[in-house]
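Quick one: the structure is below, questions incoming.
One protein chain is absent from this view; the other protein chains keep their places.
Here the chain labels run A, B and C in written order, and each chain numbers its own residues starting at 1.
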Amino acid sequence: MTLAPLPREILICTIARLLDGVRHVAVGASSPMPAAGAMLRRALDEGQAQVRLSILGSVAHNFFTNGSAELFDSAGQGRLDAFFLGGGQIDGQANVNLVGVGDYPQTSVRWPGSFGSAYLYFTVPRVILFREEHTPRVMVEKVDFISAPGISPPGVYRPGGPVALLTSKALFRFERDRPGFVLESLHPRHSLDELRAATGFAFAHDEDPPVTPAPDAATLALLRGRVLDELEETYPAFAADWRRELAAHSLA
Amino acid sequence: MTLAPLPREILICTIARLLDGVRHVAVGASSPMPAAGAMLRRALDEGQAQVRLSILGSVAHNFFTNGSAELFDSAGQGRLDAFFLGGGQIDGQANVNLVGVGDYPQTSVRWPGSFGSAYLYFTVPRVILFREEHTPRVMVEKVDFISAPGISPPGVYRPGGPVALLTSKALFRFERDRPGFVLESLHPRHSLDELRAATGFAFAHDEDPPVTPAPDAATLALLRGRVLDELEETYPAFAADWRRELAAHSLA
Amino acid sequence: MQGDLRSMASRVRPGMCLALPVDYAGVSMAMTAPLIQNGAGDLHLVCVPTGGLQVDQLIGAGLVGLVETSAVSLGEAGGAPRFNAAVKSGSIRLRDATCPAIHAGLMAAQKGSPFMPMRGLIGTDVLRHRQDWRVIDNPFATEGDPVVLIPAIHPDIAIFHAPMADRSGNVWIGRRRELAAMAYASSQTLVTVERIVEQNLLADETTAAGTLPALYVTEVAQAPRGAWPYGLWGEYPTDTAELMRYASAARSAEGFADYMAGQAKVQA
Partner (left out) sequence: MQGDLRSMASRVRPGMCLALPVDYAGVSMAMTAPLIQNGAGDLHLVCVPTGGLQVDQLIGAGLVGLVETSAVSLGEAGGAPRFNAAVKSGSIRLRDATCPAIHAGLMAAQKGSPFMPMRGLIGTDVLRHRQDWRVIDNPFATEGDPVVLIPAIHPDIAIFHAPMADRSGNVWIGRRRELAAMAYASSQTLVTVERIVEQNLLADETTAAGTLPALYVTEVAQAPRGAWPYGLWGEYPTDTAELMRYASAARSAEGFADYMAGQAKVQA
């Protein structure tokens, strides 16, 4: 009997769905789940046009030969279709804060910084906001610092932007013209009340939101076989932890 | 007994003098005399800081690894001290025309084009105008097309520009504030009257202009030995012709 | 693999903008005849940053509407005869540039920027005739400081020749990085190579350093001595005698036609 999907497996499969049709996706150096989602997408598309996956800082998954500027150049050229963005804070307008809490520059909490967000959020057509922690301190009404804005006024060059927000609790899609998030689905074992309590911003939703679909047995087999093996090369710690969790559940 | 200097040897030695103190000089792919001048400069400076010589399009004399843009980048960075510029027409304001004769674009005579002159003339501190043909059709009062202007109005960014004009007949220096050419010296066996007749623009001069100095025996030996050998690698045809001329004169 | 060259050439449609490299960087002379056979005309050629034999032949074949270049010449073999004749007769439009301006336009496209600023150019007739360029006052200067803005150049297709490619479509360009710049800026990139190698060029840091990734490469075809009569760096020298032969033949339209017919016969 197949073990029921783990929470992380639901997330990875959701990411793979969000990457449907993408030709080239880049993920950050410490982003095992987005990488796994891209690898699953590639495995599912076997025999068809396959997504190209660039992992920043990786030697093995590096299609670039022009230094660290090439990722941004390729985005500017329209050659990068999808990218993942986290955020110390994310608000209901899809603004992202990667800098800190409180008044800039002397913020009380300081995060690393904006990285490439202030450019890639504008130029990559399919930006997926991905942050597992879904709490009111992350999902805020208004970010303290806009590293990258969710929307731009008319006249601003903006071929890219957010399409979805994926957390440990739910999947939202982003509507640019409203603008705001719409609840797409709740992950298994999470409720709308819980979600509302955990979210600092208002969002649109059905009265009875659907549950995020679980992967079928074939997909799950691909995920726990080929994808997990591939992932191990670049993210050994994450892969080992995943294997441990699978072992623990099959014993239980 | 040492053979008297050939006309081309006087030119090469004059170029070497004009390059005194230069750290980095670039010459075009088909510029054997400027290259020979730079090689002589290097030989004369043996044991001291030596001029770096880049020959465009050459594999052996190529210090660049970033494509054909790197020459211009290095000029923009202030790393290129000297450059040679020819010209289908050169006028008394040191304007240079590399495009054609007559009304642009349908010029009656078309030359290749401006190449990098419209940038390098502005950015390289010591540009040496070098054109062997000294006739009224080359040395004109006013060029038909300004590929690169000799001077720029105040406020225009212009760290570079012309310092000298060297032809088969004479050496001029350029005075930017006047602006205009001043005759520095006449090459052996040329007269001021001949020069005036061959030059379409007015220039300042002494009543009795000096003769371009001939190289001493040591310099001449260096030139006919090491420099000629070095030059042979990149400009075999020019080197062979030079050797032929030397042989012919020593027989005579 | 002549078939491949023809199918690659068929990607070129009338009115397209083609980026072609300088004579010593790797000109795909092997693609010239297929391009002429393909027959798509009114081409806009961007010479990176100067043009030579290939440009002259495409002009001679009547396929060119517009040339954007810093120069066109046959180097040691002298002026480019069909280019010069076309200028005189006014049968092609010209966008005379200067080398770094071509590089700047491609760099703008590489960066996804609308333009690049460039020093120099002020007071030249090059600038005066470029209605598509702009001059602004440098916003960072306290006093007036004019600076030229070069708009992005977005070629439809870049075409060049290189020593090798691997089975994945990665192409070895060595230090001829203007070839990468052309590919970054262009929608499609067609490459002919001396040979296809079995090892992945990106798998080794030494070869990776000089490799244009397949991400930018639309199609590759093998064409041994594909730069001839031009040379290819590290491979073979330029056949100057052949360039001279062409320069002399192509002085007239008839001579040009004879020369090209002779070439076609040799290749058939």
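One rule holds in what follows: a residue touches a chain if its C-beta (ideal position, glycine included) is under 8 Å from a C-beta of that chain, and two chains touch if they have at least 3 such contacts.
It should be emphasised that the depicted structure is a prediction, and the values quoted were computed from it without experimental measurement.
When the full complex is examined, the chain removed from view is found to touch A, B, C.
Within the full complex, the residue among A:2, A:30 or A:191 touching the omitted chain is A:30. From the set C:83, C:160 or C:233, the residue in touch with the chain omitted from the display is C:233, counting the whole complex.
The omitted chain makes contact with just one of the residues C:40, C:149 or C:244: C:149.
Residues of subunit C in contact with the chain left out of this view: 100, 104, 107-108, 111-119, 134, 136, 138-141, 145, 147, 149, 151, 173-175, 205-211, 233-234.
Seen from subunit A, the chain kept out of the figure touches residues 29-30, 57, 59, 64-69, 72, 76, 98-100, 104-108, 110-123, 145-149, 152-153, 155-157.
Annotation for subunit B: contacts to the undisplayed chain at residues 24, 52, 59, 62-66, 72-79, 123.
The working rule: only the chains that are shown with their structure count from here on.
Subunit C has its Cα centroid 41 Å from the Cα centroid of subunit A. Centre-to-centre separation between subunit B and subunit C, using Cα means, comes to 29 Å. One inter-chain figure worth recording: subunit A and subunit B are separated by 61 Å, centre to centre, where each centre is the mean of the chain's CA atoms. For subunit A, residues touching at least two other chains: there are none.
Residue positions 180 of subunit C each touch two or more of the other chains.
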